[in-house]
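Removed: one protein chain of the complex. Kept in place: all other protein chains.
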Amino acid sequence: MSTGTTVKGSVGVAMKRKEDPRFIQGKGNYVDDLSFPGMLYMAIVRSPYPHAEIVNIDIAEAVKVPGVKAVITGKDLEAAGLGWLPTFHGYDKQMVLAIGKVLFQYQEVAAVFAESRGAAADGAEAVQVDYNPLPVVADPFTAKKDEVLLRNDREAKTNHIYHWEVGDKERTAQALEASDKVIKQRMWFPRCHPAPLEPCGCVAQFDTMGRLTFHVTSQAPHVYRTAITIVTGIPEDKIRVISPDLGGGFGNKVPVYPGYVCAIVGALKLGRPVKWIESRTENLTSTGFARDYHMDVEIGAKSDGTVTALKVSTTADHGAFDAAADPTKYPAGMFGIVTGSYTFPVAHAEVDAYFTNKAPGGIAYRCSFRVTEASYAIERGMDILADELGLDPVELRRKNFVKKEQFPYPSALGFTYDSGDYHHTLDVALEKIGYQALLKEQVEKRAKGELMGIGFSTFTEVVGAGPSKHFDILGIKMFDSAEIRIHPTGSGIVRAGTKSQGQGHETTWAQIVAEELGLDPQNIMVEEGDTDTAPYGLGTYASRSTPVAGAAIAMAARRIRERARKIAAHLMEVGEGDVEWKDYKFQVKGVPSKSVTMKEVAFAAYTNPGPNEPGLEATQYYDPPNMTFPHGAYIAVVDVDRETGEVKVRRFLAVDDCGTIINPMIVEGQVHGGLTEGFAIAFMQEIQYDKDGNNLNTNFTDYLVPTSLESPAWETANTVTPSPHHPIGAKGVGESPNVGSPAAFVNAVIDALSPLGVRHIDMPVTRDKVWRAIRDAEAKKDRP
Amino acid sequence: MIPAAFDYIRAGSADDAFAQLQRLGGDARVLAGGQSLIPAMRFRLARPSVLVDINAIPELRTIRLDDQALALGAIARDSDVERASWITERKWRLLHDVSRVVADPVVRQLGTVVGSLCHNDPSGDWPAAALAARAVIVVRGKAGLRTVPIDQFLVDSFTTSVEEGEMAVAVRFPVPDDRTAGAYQKVERKVGDFATAAAAVQLSLNADGTVREAGIALSAAGPCAVRVAEAEAVLQGQKPTAELIRAAADAASKKSEPQADLRGSIDYKKNLAGVLVSRGLRQALAHLGVQS
Amino acid sequence: MKVSVKVNGVAHERDVEPRTLLAYFLREHCGLTGTHVGCDTSSCGCCVVVMDGDTAVKSCSMFAAQADGHEITTVEGLAQGGALHPLQQAFWDQHGLQCGYCTPGMLMTSYALLKHKPTPTEAEIREELAGNLCRCTGYNNIVKAVRQAAETLQGSPAQK
Partner (left out) sequence: MNLQYTGEEIIPAERATVWKAITDPAWVGRCLPDVVDVTVHDPTHFDAVAQVGVGPVRGKFKFRFELMPGTAGDRLDMKISGGGFGSAIDLTAGADVIDAGGGTTRLKWSGQAIARGPVAAVGGRVLDAQAQKLISQTFANVRERLSTPA
């Protein structure tokens, strides 16, 4: 029966990516690559004012521009009942095109449809808008005063959006009171932007029967389909959303943007396909930003360093609309992970969010819903505590880590950490970087007046949203799905509700299926992003693909295996109970020589299924029982130039524990990329607004993406603590490096400057800020 | 983003280009490397009605080095300088350094030295270098060719002494003597950014080690690149000591009148001006084998 | 206006507006969508193509009219006779790409780089690629890939 060939395992193999051949030959298929007969281009007129009444919009000149077909404004949309679109967590809404007034600079005011990109831009330029400027609220602390009310469309006459809290406020206050030492620090995690290299865009077209095909840069195509139905009333069966190749996403391609609605309206109104591709400026100024959290962190401890309590009060700036993409019940996302890797007996976290005249958002940029903010707060806080107690930051961490035997560990803020071995991961990191030698070098350097710093971050993440009893977006539970079909000759197709943006799902999903079924991953095709073919899923963000969809795929494969077992029993003429799955094939228990491969079973499923149901297909929805909790130990080594404030990251080691590793090459690549984004956030990236509400970082000349020259060479390693509840023990990794690294970078800089008495610098840690901190510290020292 | 519509004229020769500019006056702009102009046009900040493209004129790409001067034609690319055979000679060290930090490596393939001087961005690299190296610009006007010393050429932010209808056709750098070296020190937030601050330095020494001529200039330190004559004077005729270098650096810091922006505050940039002049002088001296 | 450009060895003559950027000429008039556009400020390098065999240019900061009479090589022109170019192979082998959006530009800049510096050091590669942004890879593997390609093209190990 068996051909005798050995089938190898596929999970854990550094398999080259199956998607790469098309990308390296310029055969990728991104939204802007699409072209359809009669296609029009759309351009958006945007407001230069952050807060202003719209006195008049004059489109007379614009419609005269050669090539311009139509111009629509907020009034037109409002009349059609399309004035507003819901934001994902369901308790705010966002204007599609400004109605009555504009609430942030670069807000969408009108849409122009034309025969070419150039004509659309000419038309947009010709739209005359008269504004009457209103007082601007450019920060949440001004917003809090409620002197200027921004959102008069809302019932509540306040700029306050929500108050959210978790933990025991009273006991935390008491514990802090009783602590030997309490550190307090205001930390700002600045507003940043995912800025994928491919901007957002779409092509909307209706066929002759009125069915909408909507190609769009979406990390969550099914959610888009549902959202389009909610906004436009087009029945969901009349909508096909296709998310083709995505040039990065990082959270930016989760929300539904006003431009998409305008393109659909234009396509409907004009009966022609409409393409809208935003410019880099539009991307940075109007689509989902991340962070903008002002966090007041208090940590209490005994004098020996044992932590006693944690309190974090946050003021959040959501901009003009609360367009965060957090799950409904979690307006501040997973911020409750702020107790980190440490055994706080009690803790309290609260977030108050405000509207301001800034771009809307609050999305999860390469992070599982506010986990980056939380990790930064606790990891920076632990360093400040170590400094004030005169303890080694490593020892302080080690002393307070959740111990291996404490898992599953119930945190003070309500999570149940699934698994981990924090001590081991840290030990591996210390050993690998040569901590003792670095400490010795630092002592020598300090004696010479040189500024060298070593910074740590030993973070715990919470990813894989999420269990349906807690998590939903627009009411839709955050499960995910997979459908697998095995073809007669032993190849197959897997479809999932996720959408890769570079993570390599076409490879890793195939590896999971191949591992579970003993097939060749090269012959497992992966298809995502087409709502007509893929089963419903919530998409790819928040490191949820592997924990949720990856599990669904493994479970679907196991379903197939169970069906295959029956056919194998039929083929080997034994009872089903006598067949076992061993060494990637079915064999008769105790008779290794009698076996059939999955390939053989697959053929039989279509040619000779016996009494069993023919075919070999399965669909599986997976509702995770818990989140997964990846962790890591990161170490940064920096040298600071006193004269210029320049920080050179000399070394950076990331030891990650993301549970079972499906493809080590891809995991390493994910870590490299996340670290580089973390590096950028720590040192150079910020969406800054001046006090008048002007966005100052509107393109890549001022919103800085590090190049190959600035980016450090990364060192990586892994420890493996499988998740006990995930079918293959995987936890997710894409976001860990972006979550964990900012604190390590900042901690290293502060460590370098600590001999001068510098305690904290807010990100981005620019040369100017470092130089100023040194200068001020030295001036203070010089004073008697 | 798409530029506003314009008419395009491809000049077949330098004479043709000049004639077109004379004919069109203020409505026309020269398209050389286009690496500043085209992005500005995409944002519609620049909207010339006619572009006169001079890229198809081989005579303007020439780089001529004789006993007196190095002459770079109007479309000699930054990368032509970066890859020139003579660029590794010590006396051209300033140009060497600059040619490797202008914009980014790909932009340098099209970007031109003369174009950068004509653009006269207050934070550009070539204007400061040209000041330190005492370059002259060759401008073609109604009365024929004239040479303009760089100090007179740079008038104000984004403004030069080239009048409407005129055309800068080359820049000439005097050939330094063999006891010359320079350095360009630039602090930028990342590759491709304009300078937060930058210092161009060129030193020629006498046989006895005293300074025969010093050229010191700053970028991002005012409305346009600025010569620090005070620092040059400090060094002139002296053996460069640590003390004199400090004095020159202090003069540079004092002379620097930067604007506060996303790149840094005024006091930070003033500090940098001094630090970078000091580092540049030390580096130039090190090239000359002088410990400082 | 008429513009005629030889792209990957094939002559393309099109009637375009003078304001047509080379990137859009290639993408929309020649149907070669491998060249991408990621910004408006010549910062990102997604649009890099090679002009006249060895000059990497940002095709979004150049008008198609300027390319008239020139030869342009795009990512689609790298593979020859069905065989991947050593750079393409190396980017695949070394996991030098993730989302793939910057990849064509990276490949073309690297292609021109290896024409000028056949055996670049790691530091030189990092310097020469600094006009191309990548948001996914952190560049480590891209640098490795260019080294591998250099070695393959040289048939011997590149100098360290």
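Going in written order, the chains are labelled A, B and C, and every chain counts its residues from 1.
The rule we apply is simple: a residue touches a chain if its C-beta (ideal position, glycine included) is under 8 Å from a C-beta of that chain, and two chains touch if they have at least 3 such contacts.
Here the structure is a predicted model, which is why all the values come from computation and not from measurement.
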Open item on the list: Counting the whole assembly, list the visible chains that the omitted chain makes contact with.
Closed with: A, B
- [ ] Decide which residue listed in A:Glu78, A:Glu125, A:Asp153 or A:Asp639 touches the omitted chain of the complex.
- [x] A:Glu125
Task: Which of B:Gly33, B:Gly73, B:Pro105 or B:Pro122 contacts the chain that the document leaves out - done: B:Pro122
Task: Selected from A:Asn695, A:Ser723 or A:Asn747 as touching the chain missing from the view - done: A:Asn695
Open item on the list: For the chain left out of this view, which of A:Val31, A:Val45 or A:Met295 touches it?
Closed with: A:Val45
Task: Residues in subunit A touching the chain absent from view - done: 45-50, 105-106, 124-125, 131, 133, 281, 690, 692, 694-696, 698-699, 701-702
TODO: Touching the hidden chain in the full complex, which residues of subunit B are there? Just list them.
DONE: 26, 29, 36-37, 39-41, 43-48, 119-123, 156-159, 223, 259, 261
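The rule we apply is simple: only the chains that are shown with their structure count from here on.
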Open item on the list: Quick check of your reading of the touch definition: is the inter-chain graph here a line, ring, star, complete or other?
Closed with: complete
Open item on the list: If I average the CA coordinates per chain, which chain comes out farthest from subunit A?
Closed with: B
Task: Whole-Å separation of chain centres (CA-atom averages), subunit B against subunit C - done: 29
TODO: Would you kindly tell me how far, in whole Å, the mean C-alpha position of subunit B lies from that of subunit A?
DONE: 44
Task: subunit A: positions in contact with at least two other chains - done: 117-118, 279, 281, 701, 705, 707, 709
Open item on the list: If I count partner chains per residue in subunit C, which residues reach a count of at least 2?
Closed with: 17, 19, 40-41, 43, 127, 129-132
Task: Contact set on subunit B toward subunit C in their complex - done: 1-8, 10, 31, 34-35, 38-39, 41-43, 51, 53, 55-56, 79, 83, 100, 103-107, 109-110, 191-192
Task: Residue numbers on subunit A that touch subunit C, as the complex places them - done: 16-17, 19-28, 30, 32-33, 35, 117-118, 195-199, 245-250, 279-281, 501-504, 665-666, 668-670, 672-677, 699-701, 705, 707-709, 711, 713-714
TODO: Please give the residue numbers of subunit C that touch subunit A in the complex, ascending.
DONE: 17, 19, 24, 27-28, 32-41, 43-44, 46, 74-76, 78-79, 84, 88, 91-93, 95, 97-104, 107, 125-127, 129-143
